[in-house]
Structure formats: C-alpha cells, structure tokens
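Complex shown without one protein chain; remaining protein chains in place.
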Amino acid sequence: MSLRKVCVVITARPSYARIKTALRAIRDHPELELQLVVGASALLERYGAPVDYIEQDGFEIATRVYMVLEGENLVTSAKSTGLGLVELATVFDNLRPDVVLTVADRYETLATAAAAAYTNIPVAHVQGGEVTGSIDEKVRHAVTKLSDVHLVSTQRAAEYVIRMGEDPACVFVTGGPDIDLAAEILDEPELELDPFDQYGGVGERFPLDDGYAVVIQHPVTTEYKEARTQITETLEALHGLAIPTLWFWPNPDAGSDDTSKGIRVFRENVKPPLIHFFRNMPPESFLRLLHGSRVIVGNSSVAIREGSFLGVPAVNIGDRQAGREHGRNVLHVDYERREIAEAALAQVENGRYPSEHIYGDGHAGGRIAETLASCELRIEKRLCY
Amino acid sequence: MSLRKVCVVITARPSYARIKTALRAIRDHPELELQLVVGASALLERYGAPVDYIEQDGFEIATRVYMVLEGENLVTSAKSTGLGLVELATVFDNLRPDVVLTVADRYETLATAAAAAYTNIPVAHVQGGEVTGSIDEKVRHAVTKLSDVHLVSTQRAAEYVIRMGEDPACVFVTGGPDIDLAAEILDEPELELDPFDQYGGVGERFPLDDGYAVVIQHPVTTEYKEARTQITETLEALHGLAIPTLWFWPNPDAGSDDTSKGIRVFRENVKPPLIHFFRNMPPESFLRLLHGSRVIVGNSSVAIREGSFLGVPAVNIGDRQAGREHGRNVLHVDYERREIAEAALAQVENGRYPSEHIYGDGHAGGRIAETLASCELRIEKRLCY
Amino acid sequence: MSLRKVCVVITARPSYARIKTALRAIRDHPELELQLVVGASALLERYGAPVDYIEQDGFEIATRVYMVLEGENLVTSAKSTGLGLVELATVFDNLRPDVVLTVADRYETLATAAAAAYTNIPVAHVQGGEVTGSIDEKVRHAVTKLSDVHLVSTQRAAEYVIRMGEDPACVFVTGGPDIDLAAEILDEPELELDPFDQYGGVGERFPLDDGYAVVIQHPVTTEYKEARTQITETLEALHGLAIPTLWFWPNPDAGSDDTSKGIRVFRENVKPPLIHFFRNMPPESFLRLLHGSRVIVGNSSVAIREGSFLGVPAVNIGDRQAGREHGRNVLHVDYERREIAEAALAQVENGRYPSEHIYGDGHAGGRIAETLASCELRIEKRLCY
Partner (left out) sequence: MSLRKVCVVITARPSYARIKTALRAIRDHPELELQLVVGASALLERYGAPVDYIEQDGFEIATRVYMVLEGENLVTSAKSTGLGLVELATVFDNLRPDVVLTVADRYETLATAAAAAYTNIPVAHVQGGEVTGSIDEKVRHAVTKLSDVHLVSTQRAAEYVIRMGEDPACVFVTGGPDIDLAAEILDEPELELDPFDQYGGVGERFPLDDGYAVVIQHPVTTEYKEARTQITETLEALHGLAIPTLWFWPNPDAGSDDTSKGIRVFRENVKPPLIHFFRNMPPESFLRLLHGSRVIVGNSSVAIREGSFLGVPAVNIGDRQAGREHGRNVLHVDYERREIAEAALAQVENGRYPSEHIYGDGHAGGRIAETLASCELRIEKRLCY
C-alpha cells in the first residue's frame, strides 16, 4: 500500500507551534508521508527565522517559498496571499500530495487552501469553527468553505462548522496541537537556560525569580491605523506597573510596522528598565516562560488557548479575540492604559488558575495524524442543508 | 455629499451578462460612481473579447488586467486566481472604491473578494447562497464568508446565506440581473440580424425557421479529465438528432482544452452538417437565440436560470448544476448520448413552458444599485449564531 | 569531488531542439548533474505538450512551472516573463544549481537569466552574439549582459560578444546543438512513419513522394499588428503554387492569436487541398521532413541554421532574421504573395544546396558539456574595455 502524502504548509512562527505535534505524528505514522513546505514569514530573519527551529526539530523541508511583500499594510497582505497562491499551486503540482493541511486563520492560509482546493487536492483545516474579530474571522470561515476535512479544537467549533453547511461526517473534534505542547511543558516546566543569554533580544536584563509578565500584542488589521496608539497604551501600562516584562514581537501583519515603530520610539524615549523585547524563540521555550509568568497581557490567542490550559492569568485587550471561547483565566479590557494596568495587577494578585481543557486535552497531534490516515478523502461537496 | 464609489470586476463573458443591468443602474444612480475593472478572459480574443461588447454598451473601463494563465487546467486556475489577487490589490489601492462588487462563483472571483476583504473594502456579492457542484460550490461559499453585503437571487439562497452565519441585516433578495436581460428580451424577442452573418463562427449554415437547439456545455473542474468524453456524448447526441444546432464555446476553465479538442476532432472527422459553433456574442443576441430555440442542452446555469424565465425546454446534463433550484422546464440526464437525445426529443415535442420567476422578476439591477447606495457598509463581522 | 549541478530551463518547443544534444551530454558527463526545469509553453497542450517528448527521450524533470499568460500579446509576454522570474527564483533557491543554462533569445529566457544572475548563480548562455530583428534582438543581448559563460555558435558571434564588453576568456565557440540534431538526421534521413498518421494535424492528406514544401512563419513582435496580413500572404502564395505543403504552427508569441486566426479563416474559406497543418512533432521528425523537402518558406531561424547545414533551399520572409549570418541556400523576400511564390518556385527549381557549417559542425552538445565541466564559474564581471 502506498503512503498517503500529507503536505503541510507553515507560513509563520505561531502556525508552527499550532501544528508541531501533528507534524511529528504525521511524520511517524506508518501510513503517512509528510511533505513540509515552509514559506512566508517563517523564512524571515526579521521574525526570527522560525525555519531554523523547524529544522533543528528534525523536520526535513521539501520546499521553501518566499512570499511576503514588504509594507505590512493591507495591500501587501493581499498581494502576499496572491503570490502564495501562485507559487503554492506550482509546489503542489510538483509534490502531488494526497491531502493538504492548512492551519488556523492567518491571511496567507487562504492561499494554501485555495491552491489545494483549485487543484482538486482535499484540504484538511485545523482550528476551523472558532470565532474572533478582524480579517481572521473572514479568512477562517472562507478556508472552512474551501476545506474537505475539519480538524477542530472544540465541540462548539464542530457545531459551528456543521451549521455553516459542512458534512458532519467530515468534522472531527481533535483538540488543538498547540495544547499538546502546553501539556508537554506541564510535565517539564523548568527553563534550562537563561532566556536573555539564549535568545538575545533587546532591552535591559533583570532577574525573573520574583515574577514577571509576558506581553504579546498584534496589530488588528481592521483597525490597523490605530496600531501605534494601541501598542503605546500597553507599553505605558506595563512600564507604569514596574513589573519585569518579557515582550514578544508581533507577527508580520498589516499594522506591524506601526506597532514596531511604537515599540522603537518608546524604547528610545523612555528606555524602560524592566521590559525586554524578544523577537523569537522555539515554542517550547516560550511556553515555559509563559507557564512561569504571573500574567500574560495583550491580544494573542495564546493567552486564551494555551493560557487556560496552563492556568496563566490573562488580560485580553480589545476585540481581536472577541467571540472566542475562553476560560476563567481571562479578563477583558480596552486599549486603555489604566484599564490594562488595573487588570494586570488584579491578575497578578489572583495568582494561577486551575487548568481548563477547552481547546484540547494534549493528544490532538496523534488524533490528527490518525484521522488523516483513515478518513475518506474526497473533493466534491455541497451545502449540507 | 460625495458619491459612493462602486468597483465592479468583470472577468468573463457570462459574468458580464449576469451583472449588466446592475452596471447600468449603478452608473445611472445619482449617489453612486461606477469603477469598472475588466480582466481575465473578458479581455481575450479566444473568448470573443467580451471587453469589446462592454465598451460598445457605453461603459468606461477604469483598468484592464490580464491574469489568465494558459493551460486551462487546475494548476493554472489556481495561479490565475493568485495573479488576480496580486494585481487587483494594486488596482483597488489606486482606485480606492467604497465597495467592491463580485459576481457569482467563477474561480477567479475569489481573487476579487479576497483583494477587497484584505484591504478593508466592503465586499458585495451577487448570487451567493446557491447550490451546485464542482469547485464553484466551494468558491461561492468562500466568497460569501469574505463578503459583507449579500445580493441574492432567491429566498432559499437568502436563507442559506443566513444559515451559514451571515447577519440577516446584510442579506438582500434582489433577484439576479441576468433575469433582467431575459425580461428585456421578452419584450423584444425578434432577432434583428442573421447570427451567422453577424457573429461568424465555424461550421455549416442552415435555416433557423423550422426550429433549432442551443448547446452550451462546460468542462466540470472536479471531473476535468472526462471533459473530452463528456463533450463527445453530447456532440453525438445532437448530430444523431439531426436538429439544427447552435453550439456555444465553453468558458476557459480546467478542461476547456479537452472540450475544445473534442469539438475540433469531431468537426474534422464528422463534419456535422447541422451544427454551427459560435465563440461569442453579446448577451442580448444570445438570449434572443435562446428564446427562439426549441430546447437548450448542456450543463450551463443559463438553461436553469434564464431558461425557466423564458420558458425554454432544457436538458441538463450531469452534476454541474446539481442542487440548484430549478423550474419545470428542466429534464436531468447523464453524460450519455442516448439519454441526452431522448430527453432533447421529448422537450422539443413538449414545446415551450410557462415562464417562472425563480431567479428574479426582471428588476434586480435597480434593486442592487439602490441597496449599494443605501445599505450600511462595514467590514467587521462575526458568525451570527 | 561533488558533481557540478547544471540547471537547464526549457520553455518552448524550439528551445528543446536547440539544446537537446547538450542535455544528453550534460546528463552523461561524469562530472555533471543535470537538473531539468520545464515550463511555459513547453508544458502546454496547445503547443503540442513538448514536455511529453522530453520525457519520452528519457530526461527526468526536476520541476514544472506554468507561466504563460493567455492573450499572446505584448502585455502578456511581459507578464509571463515576470511570472517566470518570480517562480524560477523559487525553483533555483530549492534546486541550488552551480550553473544555470539558458537558451537563445525567446522573451521568457530573460526570466531564467535574471533569476540566476540575481541569486548569484553563474549563467551560461547558448546562442548569444547573433543578430536578428524584433524583440529577440534586445532580449538576446540583455541575456548576454546577465551571463557569465557564453557558448556561441559562430566565430562572428564570439567576436560580437567580446565587442559588447565580455571577457574573451569566458566566450566559447561551441557551435549550436541544433546543428548536432541536423547532423544526426543526415546519417539516417528516412522517415520511419507516415507523418499524417503519426502526428495528426488538420487539413487534407496527400502523397509526399513528388516533393513538398515546409512552412513555419512566426508573428513578429515589433510588427505584431500585421501578423494576420503577413500570414495570409504566405498562405495565398503557397496555395497558388499548388505544391503539397506541410505547415507548422507558430510559437506562442505576441501576435500568435492573429496568425492562428489568419490560418483558421483561410482554412474555413479556402479549404486548401494541398496544405496540412501540424501543431507539433519531435525535433528529429521535423528535421527529417525538412531534409526531404524541396523548399522551406517563412521566417524561422531553422531555415537559416539547420537549413544551411542540410542544404535545403529556403525562402526567408521579412526582417525577422535580418542581420543573421546565412548561407547560399537562402533567398530573401518581403511579406508579399507574388514575391514569395516566385522565390519558392526558383528554389524548387534550383534544388538542394551543398551543406555549409555556419552554425556548427555537429559536435556542439559535447563541447558545451565539457566547457561547463571545466570552465571557471564566477559571477563578478565588469565591462572589458
């Protein structure tokens, strides 16, 4: 029997964390062959060259594709996606996979889904059926409509995918592979090495033993002109709290340039003594730092997904995650420095929350591989109403 | 008050017929400004250069964009869409419309919808919520998820769009502008000129006075390797019936090359005395010919949409239109010459059907313009569940 | 010692004939590894899918890249080249060749040369230094300026390349591999099979025993609006002469659509009994037919290059080959039916010419492989004045 060829396209740092345990399980499954394509910001130095971590983790890369246009605005997001669609069609034509796996809802994932759907290759989609704000919401559900196999994280997501007209027989609640990584970290939570030594970054160094905050804040594409104001509110809030803070650079999205500029100008002017900025690190190191933190602040889904599993207190800012299922660990605030500071303080004082298994139980990767090995793969579908 | 700029992207001959009366109404609306972009096969000689008809109809073209890759296979469909996305992003960045209108479900319409959605321009979609087979089904619903305003043809389509999670306040049952054209033809059904003289084409000429059939058969992208067999069955069926036949060339889709080759080889070998092949004509001339015909055979939606309005007996072949709402004028058969011939004969004997208003009442164009002038335009949405 | 990886990009039917013996010699050379990329019209059914002949000849294809935009006009030529540049950069980034070989002067060869030059891969160019008309002239010399190793056909070409400022140490007179194929045909000139049976085509069949003409006429890109008139003159000339004629379809260039239309309309209206139209055949079969012909008519370089070697009388029309070195076998005429007919008649009466070794002696392929194995490969150069 010939192996099913599963082509996975990784286009960004967070997508790798969201799929890593599934990659491992696919690679190791006796009936599957992994074809790994790495492209977009996952290749770029400016975002820490996640491709290096992928190779260090022992994955062989079939094809690399540069596709991100400079500008980090809305026009270049669209063009990057178009370029990805052009080139991924060539890649799939040469690799000839049996199924293509696309991850979550970043704008460029539409290119992966469309390139496969248009070339009659079944599309499997991880993390469909969730609800958030911004362009991600449109992309996620458009990808669902281009996909044939739905590997969702939660029961509600499964229900939503089916309500959108997908065949229930093609919807599988696997949990999210991002939670698998979090579960692994729970078993071995200690940091091996000093993160400042190991991952560099810019800004002052400080001891982490007395607790620290983690911040990740992305620009919101539908409000991208406010990116700079929004990041400044959070910078002021954290600086004012005077809590040691590990700050992670945003994804390359419309607005990142303004977010980056906001950070750079703040650093030049304020020289905050207790904020250190990291560009990138392997997902496990990040999760260990997250696990050890007193609070995570920002608008990243990590606060809600991995955060609830790890029981890390979270302050979620703005609408970017609005509509997403979340646990008790989350407080919601606006892009307003006083609100942010107060909520962060409250969370630090509250301390760790009990673990909740909203987005998975730590075994998603294996379930995904198993589903891909056994499910029926077809490309013809119709609204199931 | 400044005018709302409505950018409409026309990428194919049939899309023009499907939107023409709306274009007129938008152009003539006192609160709207029309920005017309013509691209893809609508520019190509090989498909009759529909752009020429568009200009002859008095529309001014803002930008032209070549984007179709040669090959007419699945890979080139994907790449054409990607290229369209790259270039339409530039076009929208320069034209700066207030809303972009995208039509129906051809593969390249995803480029229009994504380019607008990604650049925070509200997207209005005509003909969402319908059900058919092939990649069109995936594209249509993916476009719905990228769109903000839904201008649907039927009550059922409205219901389906809402069930997919769209906000009912953004769904408008306007009817299809293609039906408007059919309604205009009902008022003036006579052909002014001999179609052979006027539109050329290849094959024998013959008198049309004693009745004739019309054929349009497209390749089905999910079965595109069968395109040649499928076209041959229909050619044999019509040739065997010995009824004068006006045959219209297919769209440029994956499989068109095989469909074309099937037609060419049949012509070379059989030299059918009663089949004439047209490449293109203005939609009105086509509709007059359709209106005057005894039966339409093939797998085009025109048989089901305009056909039911005009009461033309139709033989629909295969799954391409499966799931679509249809009237009493349609008989369904397989890609099998005997079945096709028998159904065609039965329909010719049956004669004309009463008009049914399934896809519109002839006033869609005006309703679309009015809706675009008055509806709230926003880009932020979430699943309405 | 590791092998030198030589990447060759084939983008069209004629380019394959022009490089085939070099491909063989590279593949078989103990110090070289061949990486074959097939793209553009070499993949397309419409041009006879030359990729099939390439595979039948036993070459393994590393990557396939669709890149031709439909339209066959000047705009789409430019865009196809741009798309080729985008994608070939990805291909080279993944294949990592030590040297890239680009062939002659078709518009899309600039994409190959630029993709390699920009990525610091040495470029070897076959057929530089020649002089012709049309955009080919600009492309050929631009490619020379992007190239590092020049594998030219004639002494004059070598001199011209050096006068353009290239380092004489990097210029090698190898002869053209197209002539190698012609030389092989001289040893075994008999057609094995009936070309009508084997390669199909359209039009009447007729016996070839009493002599026949061969025609290849391409549109001229700088005069591309005259393509239809130009082809009609030649069609009328040959039809008038009433000599059996094997006519070969043109390359996909700006103007091909008009050339094709000219041919189609002529066929429909005139139904010429003695002209048969072929779309494609392997280069060897074509050369056998050329070798057996009484005269070759048109504007293809084959009449001048292979024609002089084989001693086939040639009628060269127009400026497309103006400036090219040629032998005694060539008469020059304008795009004018009477001139064409008279010259063709004169050539038929004259009969075969003695073989001339202007463009090579039949051993170019081996010399090219040897040069690529032994020459210094560097990427830094300056005008040698």
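A, B and C label the chains in the order they appear, each numbered from 1.
Here is the rule we go by: contacts are C-beta pairs under 8 Å (C-beta built on N, C-alpha and C of every residue); 3 or more make two chains touch, one makes a residue touch a chain.
Quick caveat: nothing in here was measured; it's all calculated off a predicted structure.
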{"item": "Contact partner of the left-out chain, one of C:Leu34, C:Val68, C:Val99 or C:Ala117", "value": "C:Ala117"}
{"item": "Options C:Lys5, C:Arg64 or C:Lys138, residue touching the unrepresented chain", "value": "C:Lys138"}
{"item": "Selected residue (touches chain absent from view) among A:Val6, A:Met67 or A:Ala213", "value": "A:Met67"}
{"item": "Omitted-chain contact residue, chosen from B:Leu44, B:Val68 or B:Val86", "value": "B:Val86"}
{"item": "Option touching the unshown chain, where C:Ala78, C:Leu208 or C:Ala373 are the choices", "value": "C:Ala78"}
{"item": "Interface with the undisplayed chain - residues on subunit C", "value": "74-79, 81-90, 92-93, 107, 110-111, 114-115, 117-120, 131-135, 137-139, 141-146, 160, 163-165, 221-222, 224, 319, 322-323, 379-383, 385"}
{"item": "Hidden partner interface residues of subunit B, rising order", "value": "63-66, 83, 86-87, 90, 93-94"}
{"item": "Chain not shown, touching residues in subunit A", "value": "41, 43-46, 66-71, 75-76, 79, 83, 202, 252, 257, 261, 264, 268"}
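Following the convention adopted for this analysis, only the chains that are shown with their structure count from here on.
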{"item": "Chain at maximum distance from subunit C, centres defined as averaged CA atoms", "value": "A"}
{"item": "For subunit A paired with subunit C, centre-to-centre distance based on mean C-alpha positions, whole Å", "value": "50"}
{"item": "Rounded Å distance between subunit A and subunit B, as computed from the means of their C-alpha atoms", "value": "39"}
{"item": "Subunit A residues counted as touching two or more neighbouring chains", "value": "83, 86-87, 89-90, 93"}
